[in-house]
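Omission of a single protein chain aside, the complex is shown with its protein chains in their original locations.
Chain nomenclature is as follows: A, B and C, assigned in order of appearance, with residue numbering initiated at 1 for each chain independently.
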Amino acid sequence: MLEILSPDGSLVGEPPISAAEARPLYAAMVAARTYDHKSTALQKQGRLATYASFEGQEAAQIGTVAALRADDWVVGTYRDAAAMWMQGYPWVNLFLGRTGDERGGSPPAGVNVLPPSITVGAHMIHAVGLGWAERHRGSDRIAMTLFGDGATSEGDFHEAMNFAAVFRAPVVFVCQNNQYAISTPRDRQTVSETLAQKADAYGMPGLQVDGNDLFAVLTAAGEAVARARTGEGPTLIEAVTFRVGAHTTADDPGRYRDPAEEAVWRDRDPIDRVRRFLELEQQWTPEWQAELEKESTEAIELAIAQAEELDPLEAGDMFDRMFATPTTQLERQRRMLLGEPHD
Amino acid sequence: MLEILSPDGSLVGEPPISAAEARPLYAAMVAARTYDHKSTALQKQGRLATYASFEGQEAAQIGTVAALRADDWVVGTYRDAAAMWMQGYPWVNLFLGRTGDERGGSPPAGVNVLPPSITVGAHMIHAVGLGWAERHRGSDRIAMTLFGDGATSEGDFHEAMNFAAVFRAPVVFVCQNNQYAISTPRDRQTVSETLAQKADAYGMPGLQVDGNDLFAVLTAAGEAVARARTGEGPTLIEAVTFRVGAHTTADDPGRYRDPAEEAVWRDRDPIDRVRRFLELEQQWTPEWQAELEKESTEAIELAIAQAEELDPLEAGDMFDRMFATPTTQLERQRRMLLGEPHD
Amino acid sequence: MTECNLAQAVTMALDHALASDPDVLLLGEDVGVTGGVFRITDGLQASHGADRVIDTPVAESGIVGAAFGMAVAGLRPIAEIQFLGFAYPAFDQIVSHVSRIRNRSRGRFTAPLVIRIPYGAGIGAAEHHSESTEAIFAHTPGLKVVVPSTPADAAGLLLTAVADPDPVVFLEPIRSYRRTRGDVSDPPEPVPFGRAAVRRTGPDLTMVAYGAMVPEVLEAADRLSDSGIEAEVLDLRTLVPLDLETVIESVSRTGRAVIVQEGHRTCGFAAELAATIQEEALYSLLAPVARVTGWDTVVPLRRSEHHYVPGPERIAAAATAVAREG
Partner (left out) sequence: MTECNLAQAVTMALDHALASDPDVLLLGEDVGVTGGVFRITDGLQASHGADRVIDTPVAESGIVGAAFGMAVAGLRPIAEIQFLGFAYPAFDQIVSHVSRIRNRSRGRFTAPLVIRIPYGAGIGAAEHHSESTEAIFAHTPGLKVVVPSTPADAAGLLLTAVADPDPVVFLEPIRSYRRTRGDVSDPPEPVPFGRAAVRRTGPDLTMVAYGAMVPEVLEAADRLSDSGIEAEVLDLRTLVPLDLETVIESVSRTGRAVIVQEGHRTCGFAAELAATIQEEALYSLLAPVARVTGWDTVVPLRRSEHHYVPGPERIAAAATAVAREG
């Protein structure tokens, strides 16, 4: 398992970036966690539907996406808000989605991030198609897909990995092994020693990294992105991390997880260790931290306000986007719903 | 790749059985090939629907099933008639299936062989459930499933392998890598160097054997069956072989296969090499060969006669076995079909 | 007799099935240690063992395919799919194998298997968590399709499903898990398949529904009653087998019918009923058979979901039009 930055902030390997370069990534992780905590709080107030916390996985998400170019594709899940935001998906869209508003699914033009995949497994092959299409048209854009340890058990993981390898698609597969699929621990999900070794079944390189180690994640993602960009094909990265919170706000980890295990992982927090590193490098001050938290809190509260000030969609809205142009059947159904004459 | 019996009949490894013990297996391979040739001929005469020849794969099918106990489960495909017959599925049922008669799907009581799977991929997990159920009830019966190289690309292969490993199901996975999935060559199916190595993704042992080498197949199958029987879990066997004939009688290999490749494999014929071995061991005579061919031809012609003498099923038959007892809707539909009053 | 909600009734039935037949086992995602996302299987692993209440990897095709194999070997597996929207990866197993092995093998092999699936909208869940595609299963030969609406039916039909010699798709109305309460005898009374329940009698029109729509229809019927229209309300309980007799008998009396279904309109089960009613009772129809359904759209998310799901208002309006017609 690749490790570069140890929990105490000291280096045990070659960092891919300088301390100065690490500052914006640290800031991004802080912002992401602010969003995460805020979302959990809002859900408790009933202002969001369920929410899936990514606390503890910030390095895995920010670090992998940091290796991408702004126009690359990102295809993630319900838990990958940090990765999506890092690639340009606005906070307001993420909040909207969580309030149960379709408008969350539509990022601005130019942001090549698909709405989060709610189904487990199906989205990885979408990244294969996206990257394949880009290469087909002569673009060197690549696609990155994020998914969990549980998702590796779905047949679609297998088909996506195999297609990517057979067609040398420019894709980076990022498996965030956060140790659980809802209540199912990693070792009940599959018997293979690592998830990274599954890549070998497809003749694909697989790298296991400490997913709470921003530098290790960056290094692995950098290599994988370079391979994809230069036509050498796909890579699987297993980022070993931990879901600090509940699966979603509807879940109670107390039923299946030992508090001792949670304690161990708290000490491996991905943000703390970068802060310690920056501190050692004189690149961190309490003032800067306060500033970061203030800025991100403001940005996130603004996004919440923007999301909540939107009126609900009109009753007939659902008929508008099933097709480019609604069929006569859909128009008829719209009239039925609105109580208008429809025969 | 495990090899024991070389094409010229000489041994390059430790044979799992004596020459005397090899005689009945040789006889079985000869019978299977007789059936195969007969079926191809019947199809040309329009007496069978399409037929999928297994010529060249006799050692892979007879050798793996030979390692089973008579009450073990076998779950194979449209190409595994030899394996099914070896486990007790009668020739007459196989012929009936190929004429397009539902009665082919019903082997005698006590024969634990499922009708051939026509869909690629879905049946492997059935073997997992079968073996799992046997162990659950305290039986030491195991399940063997046969499938092709192409089937390893289906998501269901992945789910079956993973379930088998996670639940240590008593299952033997037999992949007959016959180099093609219809027109798609093995190296376009997946990039992994061997198919056997895919087992590693599930923490399962994978063995690659010369699938045209009866002794290598027997040895690998024997080990795998012993593991399953003693509760050590599943095994994947990749039997490297070749589909000498067309994919089915509707296919033309000339469109995608180099005759040179076919020639190479003809020299590796699985039956010839056992005959040479037996000959060297003074266990084979032309008279015995003639006898075997006569016996198998008689048995197979009898089966054809039995299949063809059956009258077609009655019009209403299709309604009888959708459920243990047909629903009133089905009874109503039967009356509609038969032109009886149905309101 | 215990007074409980529909979720608790399902738990009771599962517990009873596990206790009374060693061949019964449960498998699915998170059904064991944590007791399922709806806590339906809560405590069952503790009382019946981890080898009978089994947490599986995240793989629906694998769950159904393995349960199928177990059933063929003679066990009575109950597979759980977490939400109907996640049953689609298992679709091939269900349609190509589970529903067909009896016919394929002339009865030599069978698959007495229950697939439990929470279905339907109404709790403001995320996309894919509000599906009501029961028609797809009803269209698939060889499957029995059960959709209970009350705790007693949920428990009783589930026991019948477990005992049934054929595969059963058992759809549980998510919205009713906590909302719908009622008495359930302990152990639950098996409820036969193919017998609709008359939930309300009335001479003016026939309203037909099942599952989560039944409470909505009953509320609509009360509103109609206020305006002097007395509706008969039929709860189908099982779509396959279908109790057509009860439906036709009622419509022949009332001459008017409204079918209510949460699923998408086109080729939904309401279409089948409307088509059959006009085939069997055209001349007693005083008005066209009306369908009140979900739309041919994705089920909207939390903020707009109510525009999709038929509620008392929409149902009552349609029923009033049918009752007043001609």
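Everything below uses one rule, namely that a contact is a pair of C-beta atoms (placed from the backbone, for glycine too) under 8 Å apart; a residue touches a chain by one contact, two chains touch by 3 or more.
All figures in this text were calculated on a predicted structure; none of them were measured in a lab.
A.B. asks: Wait, the hidden chain, what does it touch out of the ones we have here?
C.D. replies: Listed by label, the shown chains it touches are A, B, C.
A.B. asks: Per the definition of touch given earlier, which of B:78, B:91 or B:284 contacts the omitted chain?
C.D. replies: B:78
A.B. asks: Among A:37, A:103 or A:335, which residue is in contact with the omitted chain in the full complex?
C.D. replies: A:103
A.B. asks: May I ask which residue of C:44, C:233 or C:270 touches the chain that does not appear here?
C.D. replies: That would be C:270, which touches the missing chain.
A.B. asks: Residue by residue, what part of subunit A touches the chain that was omitted?
C.D. replies: 73, 102-103, 105-107, 109, 114-115, 119, 122-123, 125-134, 136-137, 143, 155-156, 159-160, 162-163, 166-167, 318, 321-324, 327-329, 343
A.B. asks: Could you please point out the subunit B residues that touch the chain left off the display?
C.D. replies: 49-50, 78, 97, 99-102, 118-122, 150-151, 153-156, 181-184, 188-190, 250-252, 255-256, 312-313, 315-319, 322, 329-330, 333, 337, 339
A.B. asks: In the complete complex, which positions of subunit C touch the hidden chain?
C.D. replies: Interface residues of subunit C facing the absent chain: 61, 85, 88-89, 91-92, 95-96, 100, 103-104, 127-128, 133, 135-136, 138-142, 240, 263-264, 266-272, 274-276, 278-280, 282, 285, 287-291, 295-298.
One rule holds for everything that comes next: only the chains that are shown with their structure count from here on.
A.B. asks: Take the average of all CA coordinates in subunit A, do the same for subunit C, and state the distance between these two points in whole angstrom.
C.D. replies: Computed from C-alpha means, the inter-chain centre distance equals 36 Å.
A.B. asks: What is the distance, in whole Å, between the centres of subunit B and subunit C, each centre taken as the mean of its C-alpha atoms?
C.D. replies: Chain centres of subunit B and subunit C, defined by C-alpha means, are spaced 40 Å apart.
A.B. asks: Out of subunit B, which residues touch more than one other chain, so two or more?
C.D. replies: 155-156, 159, 162, 166
A.B. asks: Which residue numbers or ranges of subunit C touch two or more of the other chains?
C.D. replies: Counting only residues that touch two or more other chains, subunit C contributes 56-57, 59, 61-62, 89.
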